[in-house]
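Mind looking over this structure? Questions follow.
Note that one protein chain of the assembly has been removed; the remaining protein chains are unaltered in position.
For reference, chains read A, B and C in written order, and residue numbers begin at 1 within each chain.
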């Protein structure tokens, strides 16, 4: 489906695979909020769900087998929002069918699969964008720009806080890859992007404090990760499955001449004052907090398809974030710092002498 | 100098040893702001400085040798604000002279000296209070109370941020014990106090980004420390010598059912809106931010002396905080986690298997 | 141009009249950000300006005479962003040509003209929407919903603050209708909408403090208006042409059981911390602060045209806001309270006795 054969004023025809919470949101955004796109097909093995979404959005092409969706010649691009452990197969199928892809994060359920996907996509003619939607949040976009402009000097420290309102059900935890893979990958991606530097070494702590049953799956509900970047910069990340007060994503970057904070407890500029209600906004989840970001990442994808260029977030970003998550997991298990490159603990024997002259 | 021989309505007569920035502030507070106290003597080897303070505050007893101050029978209590490496000797002298003491932190310049002081004070009849003034800051006091009341459930994670407006001169850095001993001890004390639990293991990262000359003394200007508490709770601390926007002390405690944040960028409830000025308060330093706390810790000391009881902060708190600081330093140097109890790195051999069922 | 003759999947074809700052923004929004719309023509007597906008946005239909734009059969809807004193004539021409209209506020430069326009539009078959974009700002939308849901009880007091970063040039002031007509109409519209009640009486104070030259045109640069609503509720509005710290729009509604505040000094959730820069966002103007609102009001207009219904803001809202503005002006000139209905000062003779039992 080459750009040359299509009328540039025609909208991009898109199919969505997977219509759970996330896929349903993408389908909705494609049905009005995203300029230049037209939702033409949806697929999901859950027949009732896919039929409901199709009806609501007036989409004629409704499939329980995603391969039927891919078989349609008029579908130019696909949004993959199916479970993480099915993505490798789907990406391969989309590639074979010549469809452009916007794929939810993580790109795969584990690091080896993610690396296979990256290899598969090398030299591909189709466009592949990964769903790190925080990079499209207006606040993060502005902070990134200010940092790149040097407004706070050279960035030397980053702090990343992620907290869900409530933890996911035990059933989800088992297949999620754990707190660091499932949730912290967003923070690891932000860390790389905002600092403009790769993470070299991690050290992780964690425990189960609210949901002891998570331990059955080897998972934790509070985690903390120290990050050492190439060049010596430092990061600290903490993540909690239950905040007790709503969904809360905050980031702070300290530079050699100032700092930037992103995110706070108000969704917008409304403050409600009541004796018996939180004065800050109760933000229930990522769909609420990042509603704009989800719309804007889709818009970016469609704009790249229509006007050319490369998506701001590619498969390699997904691999990098998973590498950090896997190293954090290894550190939690070994009780030692872990090298991201080797994925091995750094023991007393091979611990490098500390160099203080990093600048 | 027993309580029985003095009129309980008489003010406590206090002498101040050391009239640098900190000692001068204590002397000033004792000359009016603290009820029930009377400043009667000041001592400092810097004759011009001690004379100036004596004149300003109308204190007749002005000495260059602190031993002369201690020789006065009418001096019941002493504030020690002399350099850290002179404190061991002074505490011994005060003890011999039967004077009550409020001693600036850290209790000594290194851990062995601090432990000697603690031993020296065992069973002493005089009262000894350590100057962790943050424990008297009204905001920290309220947060501590709310946590103890169980308002946020069981505390499981703490984050502590400390940033100075500007780094100290190189001359100070050499004798300071380094970033963790000189500055982070405050945070380590807050961590123990707010979490109600001891720190068992630390892992530290750091570097020199703004003041490369600090490396000459083996010191850093940005540091980050992971804390593991007894019982499994987790902490992350970051510290920077130069913020680029003023003095900034913030703490956050996450519990199993909510969170508490302490500290922000406004000194009081004034917001100045100008095109060319910071909209938040520029807080220059600890003397400005903790002005109330310094007054209130002195008031607590005087109240304990007049009404009986034990100070809220004792020498053992100073030893504990120094143990954590020393372990952080050892972690920075070894590149490995360090046990606070043994002060030794935890290597691959002796790293305990991670237990996830900590709750 | 009836709905029945057009394919409902076709975008609405829109022309923009007037390509100054405001019109250029509308044209830009119609070229991508608004789903279901297609910008097909622009008109402005300033040939260079209209040609530039046409080129930038790839619009073929470029006219210096708006009548040529209206003569195009394929133009279904028009955005009127020409100067206020030309709008009456343009609305008449659009009406004659059967075009739907989104018209910038104020609907006319004075109250009599606005009333003539309202009369003209009575029973019209085309859709007319007025550009009170604040009603589409997500924060105001949420506050309005919360108030209607009774979250703060019955609304009894409203406070509305409007401040520009810098005052307009003297040339603009002369034809603007003055501070209350040009700027406060937005607040008067918000007051009616949020309180759900009409303003019956106003009392105004004002002066020229920063731009004495405004007095040449009988205008002021700071104004304050007391509002009395039908049913007894109360409002206070203040407006300043120069804030000294950026564009600042804030509103607060107090109910019988709580309050809601809308608007503050941050554009989004980024806080920049620097010694020498404002810590709050410097918001330059309404185009920056209400960027979303301008997009969403256009989207609302297009959605109404495609799906049917009546716009949320009609010509009568423009007339009501102008009535309040004109009464405020009359109060400023007479030094007395003024009835909105009669537009006459309330003198000692006819001042009603105060009834306190308003509830």
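Definition applied: a contact is a pair of C-beta atoms (placed from the backbone, for glycine too) under 8 Å apart; a residue touches a chain by one contact, two chains touch by 3 or more.
The structure presented is a predicted model; accordingly, all values stated were derived computationally and were not measured.
Give the residue, chosen from C:59, C:90 or C:254, that touches the chain omitted from the document.
Here the residue in touch with the unshown chain is C:254.
Which of B:49, B:124, B:273 or B:287 sits in contact with the chain that's absent?
If we include the chain that is not displayed, B:273 is the one touching it.
So which of C:95, C:205, C:288 or C:312 would be touching the chain we can't see?
C:205
When the complex is taken as a whole, what residues of subunit A touch the one chain not shown?
243-246, 248, 265, 273-280, 282
Since one chain isn't shown, list which residues of subunit B touch it in the complete complex.
On the side of subunit B, residues 32-36, 138-139, 142-143, 146, 151-152, 257-264, 266, 268-275, 277 touch the unshown chain.
Footprint of the hidden chain on subunit C, which residues?
Residues touching the hidden chain, for subunit C, are 152-154, 156-157, 159, 161, 163, 203, 205-210, 212, 214-215, 218-220, 222-224, 226, 228, 232-236, 238, 240, 242-245, 254-259, 332-337, 345-349, 351-354, 356-359.
FYI, only the chains that are shown with their structure count from here on.
Report the chain whose CA-based centre is farthest from the CA-based centre of subunit B.
C
Quick one: report the Å distance separating subunit A from subunit B, using the average Cα coordinate of each chain.
41
Roughly how far is subunit B from subunit C, going centre to centre by Cα mean, in whole Å?
Distance between chain centres: 56 Å.
Can you list the residues of subunit A that touch 2 or more other chains?
Each of 152, 257-259 in subunit A touches at least two other chains.
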